[in-house]
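Removed: one protein chain of the complex. Kept in place: all other protein chains.
Naming follows writing order (A and B), and every chain is counted from residue 1.
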Amino acid sequence: MEKHTIMDETEMGRVLDRLAQEIHDASSKDDGLVIVGIQRRGAELAERIAHSVAELRGKPVPTGSLDISLYRDDFGQIGPRPVIGKTDVATDITDRRVVIVDDVLFTGRTIRAALHELSDFGRSRRIELCVLVDRGERQLPIQADYVGKRIEVPEGQHVSVCVPELDGELCVSLVTAESQNAQSFRPPERVNGKEE
Amino acid sequence: MTGTTGAAIGLGKDLVGLEDLTREQIHAILDTAEPFKEISERQIKKVPVLRGQTIVNLFFEPSTRTRISFEFAEKRLSADTVNISSTGSSVQKGETLVDTARNLEAMRIDMVVIRHGSSGAARFLADRIPSNVINAGDGQHEHPTQALLDMLTIRDRFGSLEGRKVCIVGDILHSRVARSNIWALLTCGADVAVCGPKSLIPHGIEDLGVSVLSRVEDAIEWSDVLYVLRLQLERMESGFVPSLREYNRVFGVKRSRLEHAADDMIVLHPGPMNRGVEIDSDVADGPRSVILPQVTNGVAVRMAVLYLLAGGRPEGAEAAKAGGA
Partner (left out) sequence: MRPIVLTGGRLLDPSQDLDEVGDLLLQEGLVEACGGTISGPEEAERVDVSGLVVAPGFIDLHVHLREPGGEHKETIASGAQAAVAGGFTTVWAMPNTDPPVDDPAAVGFVMAAGLRAGGARVSPVGAASWRLEGEVMTEVGELLVEGAVAVTDDGHPVWSSMLMRRLLEYTQTFGIPVLQHAEDRELAAGGVMNEGRVATVLGLRGIPNAAEASMVARDCQLAELTGGHLHVQHVSARESVEQIRLAKARGAHVTAEVTPHHLTLTEEAVIGYRTEAKMNPPLRTEADRQAVCEALAEGVIDVIATDHAPHHYEEKEREFDDAPFGIVGLETALGVCRTHLVDGGVLTLSQLVDRLSCAPARIMELDGGTLRRGTPADVVVFDPDERWVVDPARFQSRSGNTPYAGEWLTGRVKRTFVGGRERYREVSSAETRSRETSTRGG
């Protein structure tokens, strides 16, 4: 498996800080901000960004995590994922400003699922999207409000985002794809960076 | 049979029993049940994952609790559910189980949850229709989702099942709940015993790896987990025990008997309870009882099972891979 680093730890740190700044600047401190990360890796990134925003604002920013396995639109084709991650949206999101955080934005289907799931938790005033990497090739009309880096991904490769909690390092790489599909009928092997 | 394949953990098309499941499979089901517990705590207790799927609850034996538990599970997964109840044997009703199976197939039902009075009925149906079949209790054979929720409840309390001493007390002979629990517990490495009047302990149970305790006092002293089975009125009427009162005096789980129990021993019951027969109210409602958590876990476990069996056509997986999702 070939791996080619696009963003190392230092650059990622800078990008995450910039995203936090953009999110903080976009509206007032009393906007009821909640930052919700999409499982997996989106949640870890969300924690980092929320921490940074909290420092900028001088007050805590509540976070949450969403696992969208049960809201996918392709369940009928690919079947159940045996491991469903934790969904924890403890804060009531009614009337609040929610920023969804995900690691890679690709087809847009994950975000569609996340929007559906979030709406089951309440009617927020506003939902925005923040992604670390946008690799284009959308299949749905979905765009991110805050983008870390735009990348073009050559055929046969995919984007791999690593976070210390799960992968032991903080970086973004391009990886030559082998059998990349986590949804096939094999015991759950983690695939870095969902492709959607 | 052709039809939808099972989950990535290799359950196959149906869940007919726990006899042949591996430890990994059982734990995978329990792990999958965890996120489903969370959904039942939400305000909107519904996820769209089984939207558009048709599930038939085919109950040939009366049952309120199990059927309602399945119905909640199905509806919380956004499936469309239909309840069909029927009492009496196929012969009495005039429509054989084979014909019922054919009708279901003709209606293109996605999943069937079946409860039936004959051992083997779930397998019988599963072999004849392409729908996923879930056994909600067949005769005296198995009641897999009950045992799974029991495993989850024990695991929640103790952290693991390995090495746990679990004693099942009561009418083992006629109990599908006992059989399913025995399979699951043995597979997961628990130490299993049964206790009850000899007339209600089945032939050859020790050959399965289960020990037999003759007195309930011994069972209580020995156990980490006491699983109390319901004693049905018919058992007295068929002469297995002289009277329900006698049964309560000799085998009843009473607070006074629990004095010698380990501090962390818990009491389970599959419900519905015959208060004052196999279990006294002060135990059923007492601090050791996890009977209500069993019920909560029941919906989550059933959601997990439905989720793991449903969906997933292999040709779709290939298409999904090719299209890059």
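To be clear about the criterion, contacts are C-beta pairs under 8 Å (C-beta built on N, C-alpha and C of every residue); 3 or more make two chains touch, one makes a residue touch a chain.
All figures in this text were calculated on a predicted structure; none of them were measured in a lab.
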{"item": "Full-complex contact with the absent chain, from B:30, B:55, B:77 or B:97", "value": "B:97"}
{"item": "Contact residue for the chain not shown (choose from B:23, B:51, B:123 or B:157)", "value": "B:123"}
{"item": "Touch list for chain B against the chain that is not drawn", "value": "19, 89-91, 96-98, 116-121, 123-124, 138-142, 176, 179, 202-205, 207-208"}
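To be clear about the criterion, only the chains that are shown with their structure count from here on.
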{"item": "Chain A-chain B separation of Cα centroids, rounded to whole Å", "value": "38"}
{"item": "Chain A residues touching chain B - in the complex, by the definition given at the top", "value": "67, 69-72, 74-88, 107, 109, 116-117, 120-122, 181, 183-188, 195-196"}
{"item": "Of chain B, residues touching chain A in the complex", "value": "4-5, 7-9, 28, 31-32, 34-36, 38-39, 42-44, 46-50, 52, 77, 307-314, 316-317, 319-321, 324-325"}
